[in-house]
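My questions will all concern the structure given below.
After this line comes chain A, so read on.
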Amino acid sequence: MVAFLFLPAFVFSQDYGDAFIEASIADARTLVPILASDSASSSVTGLIFNGLVKYDKDINLVGDLAESWEIEEEGLVIVFHLRKNVLWQDGHRFSAEDVEFTYRKLIDPNVRTPYSGDFERVKSLEILDDFTVKVTYKEPFSPGLSSWGMPIIPKHIFKNEDLNKTQYARKPVGTGPYKFKVWKTQEKIELESYRDYFEKRPYIDRVVYRVIPDEATIFLELQTQGIDSSGLSPLQFSRQTETPFFKQYYRKFRLPGFNYTYMGYNLGNPKFRDKRVRQALNYAVDKDEIIKMVLLGYGQTATGSYVPQSWAFNQQVKPVAFDKEKAKSLLAEAGWVDTDNDGWLDKDGMLFEFTLLTNQGNEERAKVSQIIQRRLKEIGIRVKIKIVEWSVFLTEFIDKRNFEAILLGWSVPREPDNFDIWHSSKTKEGEFNFIGYKNEEVDRLLIEARRSFDQDFRKTCYQRIHQILYDEQPYMFLFVSESLSALHNRFRGIKPAAIGIGYNFIEWWVPKQEQKYRIAK
Partner candidate 1 sequence: MDNLLEVKNLKVEFELGAKAISAVNGVNLSIKSGEVVVLAGESGSGKTVTAMALTRILAPNARIKGGEIIFNGIDLLKSEERDLVKIRGKEIAYIFQEPTSFLNPVYAIGEQISEAIILHQGKSRKDALQEAAKLLESVKIKDPQRILESYPHQLSGGMNQRAFIAMSLACKPKLLIADEPTTSLDVTIETEILKLLMDLKRDFGFSLLFITHNLSIAKKIADRIYVMFRGEVVEEGTMQSIFVSPRHFHTRELIAAYEKIGKI
Partner candidate 2 sequence: MKNPYLITGVIIIGFLSLVAILAPFISPYDPAMIDQNSLLVGPSLKHLFGTDSLGRDLFSRIVYGSRISLSIGIIAVGISVSLGVFLGSLAGFYGKVIDTLIMRFVDIMLCFPTFFLILAVVAILEPSIFNIMIIIGLTSWMGSARLIRSEILSLKEREFIQAEKALGASNSRIIIRHLIPNAIGPVLVNATLGIAGAILLESGLSFLGLGVQPPVPSWGNILIESKATLGIAWWITVFPGFAILVTILGFYFIAEGLKKIIG
């Protein structure tokens, strides 16, 4: 109570200084944000650059470099009104020219950007004045708005550069709260606060990403306070950090995750063509058991392609209860019975067995596949597990549709449009509906939803899709795992929200007497 009374005094004396040290499992590849597709690069460029829009703590799109926008002509046109007080970190003024430049580079076939897809739907981009941009789409495309979260790059820096080979890939200049300071390959990337950041000067002076390629080492670094923040495995969260040391120095966070893990069926395979078979398998695998064993309880059963904190999520879809008998009877309906009493189901002389394919280097998936293997054995289905390296997994198995079932996960973007995953047109080599799913209603809903900017309408579309997918079971939706992390407790100002904790990083601060690292010049 006493502390509460004094709280306002603390708020006024937020101190500048100190450094925030984060471990990164891999080094960044490039700090040209429109080329970066790896998470290490993205998290660094995220602090250096801004997009026109961003998601706020409640996962709503709000302005970033754009102050506001209007959607006109029934969604064909978006007009962005840009902030006028923004300076690039080298002192240049930010303007509509930079937005146009970024767009030109995104659709330039010679630029090796992986993000051109969304921008190729743009018919034209016009500069109305220095701070107003008009984007016209070929047809209404509501996910397009969130695509303008793409970081804007400075025209004055890049105009004469080959983006693929530019030196600025390793010394970027952005508009964001942190300026690039130094990059030692595979060692660290250091940023310092940009005092003229248009929102406000960040309190933390330095941000350091240390590249530590081994998870065990990262955890040992936490134990010696060598890093300030790190993600935790469920085991680390529940057991290894339950020590007096961690309680004294770290705060732990448990936040809903934006991901789900699934077992996908190759729907071209006769075994899986029958919906009843897929439903039976869903009954036969105990998701709670998986969550208990693999996630140690830090997760929940997935029921579809959306995560519960998303507005597209359908609360009405409830996961089925684990029920072996139900599974057996559904399989029997579909013709799969153990006729020869050898313990394995068969049909037309064919044994029910399949290979479950997953990628190397993911302990979680390896464990899940073993649990599924055991559960399906109990109802008479023989599962072989095959674990292959990622690149081979993609090119030899996924792209060539050369699999029976796969165990994979999707990270779920804030924008719920998942046309690429479920639409029946997206089944070509290299595309993402690799299971070959086709449902006319889903196809129609996906298109209608992406043509509308009316969130209520889109919501009904996505919730219906959610319902259909769970009923049809093209994937066995397994779980959504929570994101678990530890953060050194000298940092103040953290306000966990639906989107995570990092959204208000510039508000974080450390009281002077607790500051650990020297102040950067």
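How were these picked? Simply put, all candidates are chains of the complex that A comes from, given by their letters.
Following the convention adopted for this analysis, contacts are C-beta pairs under 8 Å (C-beta built on N, C-alpha and C of every residue); 3 or more make two chains touch, one makes a residue touch a chain; residues count from 1.
Just so we're clear, the structure is a prediction, and the values are computed from it rather than from any experiment.
This complex places one of the candidates 1 or 2 in contact with chain A: number 2.
Those residues of chain A that touch candidate 2 in the shared complex are 214-216, 219-220, 223, 233, 235, 239-240, 289, 292-293, 296, 360-361, 363, 366-367, 370-371, 373-374, 385-389, 391-392.
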